[in-house]
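Entry: subunit A
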Amino acid sequence: MSTEGKVTPLVEVRGIGVRFGGLQALDDVSFDVRPGEFVSVIGPNGAGKSTLFNVISGVQRPTSGSVLIDGRPIRRYRPDLVHARGVGRTFQVARPVGSLTVRDNVLLGAGGRRLHGVLSSLRPRGRDKTLQHRVDDLLELAGLTAVAHRPAAEISPGDLRRMEIARALGDEPRLVLLDEPAAGVGSDGLTPLAELLGRISDRGVAVLLVEHYVGLALSLSDRAVVLNRGRLLALGEPDEIRANQAVIDAYLGTKRSRGTVVVPPATGTEEER
Partner candidate 1 sequence: MSLLTIESLRAGYGRSTVLHDVSLRVEPGEFVVVLGSNGAGKSTLMQAVMGLRPVTGGRLLLRDLDLAAQPVHARVRHRIAYVPEGRRVFPALTVEENLISAWRPPGRGQAACLDAQYDLFERLRERRSQLAGTLSGGEQQMLALARALISEPELLVADEISLGLAPMVVEELFEVFARLNRAGTAILLAEQSAVLALEFATTAYVMETGQITLSGAAADLANDPRVADAYLRMS
Partner candidate 2 sequence: GGGSGGDTVKVGFFAPETGFGSADGRSALAGARLAVEQVNADGGIDGKLVELVTYDDASDPKQGAVIATKLVTQDRVVAAVSGSYSPQTLAGATIFQRNKVPLVSAYAVNPGIPETGDFIFQQDFNGEVQGRAGAVQFAQDGVRKPAIIAIDNDFGNALVDGFQAQAKKSGLDVVSVDKNEFGEKDFDAIIRRAVDAGADGIYLVQYVAEGTQFFRALRKGGTDLPVLSTEGIDSAGFLDSIGGLAEGAKITTNLNRDSTAPATKAFLDAFAKANDFPADMVAASSYDAVTMVLDAAKASGTGSADIQQGLRDLKDHEGATGTVATFTDGRQVVKPVQVLQFRGPKLVAVGEITDPSVITP
């Protein structure tokens, strides 16, 4: 897909800068994400990855630059408006609605785009058949069927992270932003997670992934963006990134690291791409 060329980007990040007091958390960052593409955002701690997600999802207004979705810029940085344009997200620290069940959490993620107004949103959330099917499907996809009826406050951290992903996918977004989905997921949980990410991508949803498990991230990605101290350090295909000396110095390190993990590619993905 990266070789195909002339496709309108789904999201264009143009010269984004974010300043917090004296700190330039992001500085003139530009790149784009094409429909269905899988892009990783990696970089050291404090590089500005989460800040970048906050800008793209409308939580944080940038001090300079702009974000375009389908060629049209975001004018009002409001998460619900960005959501309505087909962008879903998760948070670095999972944020469940703890008093609701896992199923209701996912259900909340599904339906916002069609039910924006107060009156239309008053329809019973438990009755819409297509909505129910989608939610069941997402719970199944994320492997949450067993815990679907437990309050979100009580489930394990691993389940919680997958619930966040399912919830972000609820409204059939064209792009999801996933902030460290593997953090806190045990080593035995990484393979299922990688498979889940692969399946999301297979559905044609573009993915922007922040992850310190670099091996996992790069093995799934079409391209990767590397940030360092708010600046774009490198942008390219996984192999270029792995070989990039600047990236190694700033982030990957020279010694053996978890960057060497190789995930078995999910079957069937090659042909489709």
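With respect to how the candidates were assembled, all candidates are chains of the complex that A comes from, given by their letters.
By our rule, a contact is a pair of C-beta atoms (placed from the backbone, for glycine too) under 8 Å apart; a residue touches a chain by one contact, two chains touch by 3 or more; residues count from 1.
Everything numeric in this text was worked out from a predicted model, so none of it was measured.
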| item | value |
| --- | --- |
| Subunit A in this complex - touching candidate among 1 or 2 | 1 |
| Interfacial residue positions of subunit A with respect to candidate 1 in the complex | 20, 23, 43-47, 49-50, 92-93, 156-159, 180, 183-191, 212, 214, 251-253, 255, 257-259, 261 |
